[in-house]
Every structure is written in structure tokens, then in C-alpha cells.
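What you see is the complex with one protein chain gone and the rest in place.
== subunit A ==
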Amino acid sequence: MQNVSQTSQPALVEYLLRLGDNALILGQRHAEWCGHAPALEEEMGLLNVGLDLFGQARHWLGYAAELISAEGGQGEVDADHLAFRRDAQDFRNLLIVEQPNDDFAVTLGRQFLFDAWHYHLLTGLVEAKDPRVAEIAAKSLKEATYHLRRSAEWVRRLGDGTEESHARMQRAIELLWRFTGELTEFDAVDEAMREVGIAPDPEALTASWRATVEQVLDEATLARPPFDAWMYRGGKQGHHTEHLGFLLAEMQALPRAYPDATVW
């Protein structure tokens, strides 16, 4: 591995799992919309965004798996292994991405709050001193850019729409807000990654995310809850809401039942 010292390796694996698990779990939430979306065009949109996220998850988890395999002790692992054979407490995704789809407003509100963060995070990661991280981020950023454009457009359209759509989007923001604290909370893993020139500056990321959220919610005529409201936390460290277990039960059932199958 280039440019990252031995001591930061475990932190890098943790960091990659966070990036990969965010994309994987949110992608799975999108997949749940298959056959249920309000319009065919929006179903294709949701599933294509999900597909992008699965692709990104594969890149991040693939890199994590290489590092874990090289370290030894756990045998050869690959991205599928990490996706399908870990239990809930081993997942490192943010709490917001595992929250249920609820209605269309919650799904798109969740997507917007995440996209606004993901976009600015990836913009920073493009400059990472680890070339693998930088190239996966550059690829993902192109996709996160139109994800953000689309989800922001829906927040504006529903927020500044009818009485009903406004009420639903306002409810979505209030429902999800308690899970946004984690987006701008940084721990020892983030700090270790910043020290070796991989993770971007946390204060700049926080400021960029807040500015984007403030602007879009304002344009959408939606009330923004306070940034210092009480927040749930712990997803990044493996402490999840009950929803993740149910999501994994469905996502992992087939590969766990037929672990040696190569064709479904």
C-alpha cells in the first residue's frame, strides 16, 4: 500500500467499511422500491440511483476486503463476503441510511440529506493521498453530483408544492433530522484518516453540508430544525437502530442459505 503507514491500516479499513456500508445499505433501501414507486419514471430513477450506490459499495468494500485479506487472520475475504456475511453490529453505516423508506417524501428527504453530505465528502476524498481512495471517490463523485441534483429538486418540488406535499416533506425532514448529527460528528477513525491525508477537514465538511441543506430547505419553503438539536449517534461505531437487522435479514437470506452458490 502506498502512502499510508502500517499503524493507520486498521483505521483505513474502518473508514472504507463506513463508505462502503453507507452506499450498500442506502442502495438496498432503493431496491425495496422495486414495484412500488409512484410512477414508472421515478421507479427507474430510484433503482438506477441504487445501482450506482451498489457499484460504489463494491469498490469501497473490495478495497477493504483486499486489506483485510492481506492482513491475514480472517482468510480470503471479498466484497460479497463483507456484504452478505457480516452481522448488524459489524456494519459501519450511518443511522440515516438504514431508516425505512416510509413514503416518497421520506425516501427523497433522506436521499437529499445524505447526498448533500456525500457530495461534499467525496469532493474532499478526491484529493486523498491514498490513490485508490482518490480514484474511487472521483468515480463516485460524478454519480453523487446528479444524485444531489435530483434529490434537491424533489425536496424543492414537494416542499414548495401543494399543501399535502409540503406537509409530507416537512414531516420527512423532522423525522430524519435526529439522524443527521452523525454526518458532522467525527471520531478517532476520522481523525486518523485526516492525519494521513485521506479524510477531508471535518469543519469544512460540516460547513459545506450545512450551507447546502440551509439553501435547499429555504428554497423549498421548509422549516429547518436546529443543527444543535438532540441527535442519535453510533452507526459509524456499529450501534444501529432496529431497522438494520430486518434489512440485512432480507438482503442476506439467499447468500447465507446457499453460501457456495455462484449463480442465483
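The rule is simple: a residue touches a chain if its C-beta (ideal position, glycine included) is under 8 Å from a C-beta of that chain, and two chains touch if they have at least 3 such contacts; residues count from 1.
We adopt the following convention: contacts and distances are computed from a predicted model.
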Check your understanding: UniProt names the one chain left off this complex as which of "Acyl-CoA dehydrogenase/oxidase C-terminal domain-containing protein", "ABC transporter ATP-binding protein", "Phenylacetate-CoA oxygenase subunit PaaJ" or "Fe-S oxidoreductase"?
Key -> "Phenylacetate-CoA oxygenase subunit PaaJ"
Review point. With respect to the chain omitted from the figure, which of A:R18, A:H59 or A:R110 is a touching residue?
Key: A:H59
Check your understanding: Which of A:E41, A:D228 or A:E242 sits in contact with the chain that's absent?
Key -> A:E41
Check your understanding: Among A:K142, A:R157, A:H239 or A:R256, which residue is in touch with the absent chain?
Key -> A:K142
Revision key, fill the gap. Subunit A residues touching the chain left out here are 41-42, 44-45, 48, 50-56, 58-59, 131, 134-136, 138-140, 142-143, 145-146, 149-150
